[in-house]
Structures are given as C-alpha cells and as structure tokens.
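The block that comes next holds chain A.
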Amino acid sequence: MKKRVLAVVALALVMSMALTACGTGAKESEGPFKVALVYIGPPGDLGWTYEHDRGRKAVEAEFGDDVETTYIESVEEGPDAARVIRQYAQEGYDMIFATSFGYMDPMFEVAEEFPDVIFEHCSGYKTLDNMGTYFGRIYQPRYLAGLVAGSMTEVNNIGYVAAFPIPEVIRGINAFTLGVRDANPEATVTVVWTNTWYDPVKEREAAIALLDAGVDIVTQHQDTTEPQKAAQERGALSIGYDSDMRAFVGDTVLTSPMWNWETYYIDTIRQAMDGKWETHQYWGGLSDGVVKLAEFSPKVPQDVRDLVADAQKAIIDDDDIFCGPINAQDGSVLVAEGACMDDAGKLSMMVFVEGVVGTIPAQ
Partner candidate 1 sequence: MTARITQPTVSPPVLQMRSITKRFPGVLANDRVDLDLYAGEVLALLGENGAGKSTLMNILAGLYRPDAGEILIQGRPAEIHAPRDAAAFGIGMVHQNFMLVPTMTVAQNIVLGIADLAFVPDLGAIETRIRELSDRYGLKVDPRAYIWQLGVGEQQRVEILKLIYRGADIVILDEPTAVLTPQEAQDLGRILAVMQAEGKSIVFITHKMAEVIAFSDRVCVLRQGRVVATKRTADTNPRELARLMVGREVLFRLDKRPAQPGDPVLTLEAVHANNDKGLPALRDVSLQARQGEILGIAGVAGNGQQELAEVVTGLRPIKRGKLLINQRDLTHCTSLEAIHAGVSHIPADRVGMGSVGDMPVADNIVMKAYRMPPLARQGVLNRRRILDFARALIDVFQIATPTPQTHVKFLSGGNIQKTILAREIDACTDLLVAVYPSRGLDVGATEAVRRRLLEQRDEGRAVLLVSEDLDELRTVADRIAVLYEGRVMGVVNAEEADVETLGLMMAGASDPVIGDAAADPGTEGGRTQ
Partner candidate 2 sequence: MKLELRKRESISRRAAIVVPLASFGVSLLFGAILLIVSGANPLQTYAAMAGGAFGSVNGLTEVLVKSIPLILTGLGVALAFRMRFWNIGAEGQLTMGAVAAAGVALFWSQGMPAWTILPLSLLAGCIAGAVWAGVPAILKAFLNVDETLTTLMLNYVAVLYSEHLYYVAWRAPNYNSGTERIPEFAWLPRIAGRAHAGIFIGLAIAVLLWAVFRYTRWGFELKIIGANPTAARYLGISIARNIVVTLLVSGAISGLAGAGEVLGLTRRLQQGISVGYGYTAIIIAWMAQLNPLGVVLVAFLMAALAVGGDQIQMRMRLPASVGVVLQGMLLIPMLAGSIFREYSLHVSRARNQESRIENREDTDRQEDDAVDGEAAETGGANGSSRSRGTGGAAGTLRSGGTEGSAGSLRSGGTGGSA
C-alpha cells in the first residue's frame, strides 16, 4: 500500500518536473491517445525494427492528432527493459508495445503493476487481462521464399545464416527448407549459427563462410542486410528477411519474407481507443497480410512466380505447410502423412527437417 502511495507521489513529481521542464503544459486527461514502442534495435536497421517503425508511422498517418506515438530504440533485453517500460507506464502512456521476445518478463512484471495501461508484447506467450501478444506466421512466406530459392539454385545448396537455436528460428529454417525441397528435392540448406539478432559484422562473416563453402543463394534470420550484401559482392543471389531488402541491396535479392505491421497496429490501437481491446494471442499469417512475400526481383522467371503464386493461394486457403509427410533430419517421421502439426508443435519445434545440413546445438 505504502508503495502505491509512493508511486503516486513519484508520478506527481515526474509530472511537475515535466511541466516545469518543458513548459508545454501536457494535457493529461483529454489529450491524444498515447502509444509507446520499445525497440530492440534502431529503426535504421532496415529489418525488424524498421518494419515496426513503419507500422508506427502508419499509425500516425492514420490517426493524425488523435494518437501520439513515441519509441525508444536499442533497449537491452533484461533489467533495462523493465525500467523503460515502467517509465512509459508511469508517464501516462495508454498503450505500450514491446517488440522483442526478451521483453516478455519485464513487460509482464510492469503490466501487473499498471492494470489501466494496455501492453502488447511481440513474439511472446505470456498474457494478462491488460497484456496481449502478437506475432506473425513468417514461416509461411519463408516457405514461399524457399520455393524461389530451390528453383533458382544451380549448385543445389543454399546457405542460411541462423540467429539462435530457438523454435522461432528453427521453424523458419524448416519452412524454408520444405519450400526448397518442394521445388527441388535435390537441394539442401546449410545452416550456420551466429547467436546474434543484430551484429552486422558477425552476420556478414557467417554469410561469407557459407559462400566459401559453395552455396549460391544466402538467406538469414537476423535484422541486417549484411548477408545479402556479402552475397551480392560475391556475385551470388540472396533471399531477404524482415523488410523488402531488395530496396536496399538490389536485384540480387530475389524476394524477402517480410513483416507488415501497419494493419495490425492500426487495428489494435483503434480497438484500444474505442475501449474494445481485449487480451489476445495474435498469430496472423499470409491471409491477414501481417506477413507477406516482397515483390520479386526481375531475376525471378515467370514459372517460379507462378509456382509461388499457386502455393500462396493454397496457404491462404488454409492449407498449412507443416502437413505430412515430413521427415526429420535424421530420417524419422516428424509429421505423418495426412496429419498436420498444431500450433503448439510449431511453437516448440526443436528439430530440423530433412534437407537441412547443420546441427542444433545440444541442450
């Protein structure tokens, strides 16, 4: 109880500071709907955070003066994130988005403390009445990208610069590999781990290692364009990720599985403003447009485009890609013929499918 009182005093203090310091006379009650986003990287990463920030800008464009958005970039997962999220909550933000898995516990902790603020956490699974989660089925466009890569590899070997050995990444590798193998049963996908989300140097080095090993197409799961640039410099092709990386690198990027948060952010904020927001675990796919495949490079021939278009239509018509028969890397049956993997299975996926070259570090 005492703590609450202190918090109120603290809040009052901060506000008076804000008033005197800025002299803008922030209007608390009847002001715009205030939204804050916590980013793991800088919006200039041209990848993950760039896409979230594009979503934020779309919100500003959509609502104009009715919504005020702000963000804080490059926040370390862990203790620092809790501080930042709490700070926003205390300063009267109505809705806070945290865009990295590692923000889950810090956000959960703060959400418990501020029941009147709406929290949305991207890619996690913990929810409260005032905390929802949202994510996208990026594995779907990854599968489509796999079709492109599988069709266009000449050496039947594709390189994958992988982030961390966690289900999200493994799911992406598997979906991509299924696509590759559906287009080209001879092709394999070679995986190297960087244990980074955003380390341009390391990610470039990993891509170069793969190119040295003889792959002719590179893709990745981190938030930089470095592997694509490295491939281009070597005269190799690549598949982007996060955003339409072709715009930043060039036509050697055949296509990119990408995020598209605009619609989601606009919708969920509108619900919150209208008082209709309810906690949820959102995991949208191609059908919602929250994930999509970027436009093709001119290098992609028409037959491949057609192949992808057919597959995309099938997925949107609710034909999931993790349907049997799928063999695991060691040849055992992962999904039996006629069966499909449920979401729980996808979310805890920790084995590679057949066609992946590489290992998941032992747990």
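The set was built so that all candidates are chains of the complex that A comes from, given by their letters.
Here is the rule we use: a contact is a pair of C-beta atoms (placed from the backbone, for glycine too) under 8 Å apart; a residue touches a chain by one contact, two chains touch by 3 or more; residues count from 1.
Predicted model only: the values in this text are computed from it and were never measured.
Asks: Any copy counts here: identify which of 1 or 2 touches chain A within this complex.
Replies: Contact with chain A is made by candidate 2.
Asks: Quick one: which bits of chain A touch candidate 2 in the complex? Just the residue numbers, please.
Replies: That would be residues 6-7, 9-11, 13-14, 17-18, 20-22, 36, 42, 70-74, 76-84, 86-88, 90-91, 101-102, 105, 123, 125, 164-168, 195, 347-348, 361-363 of chain A.
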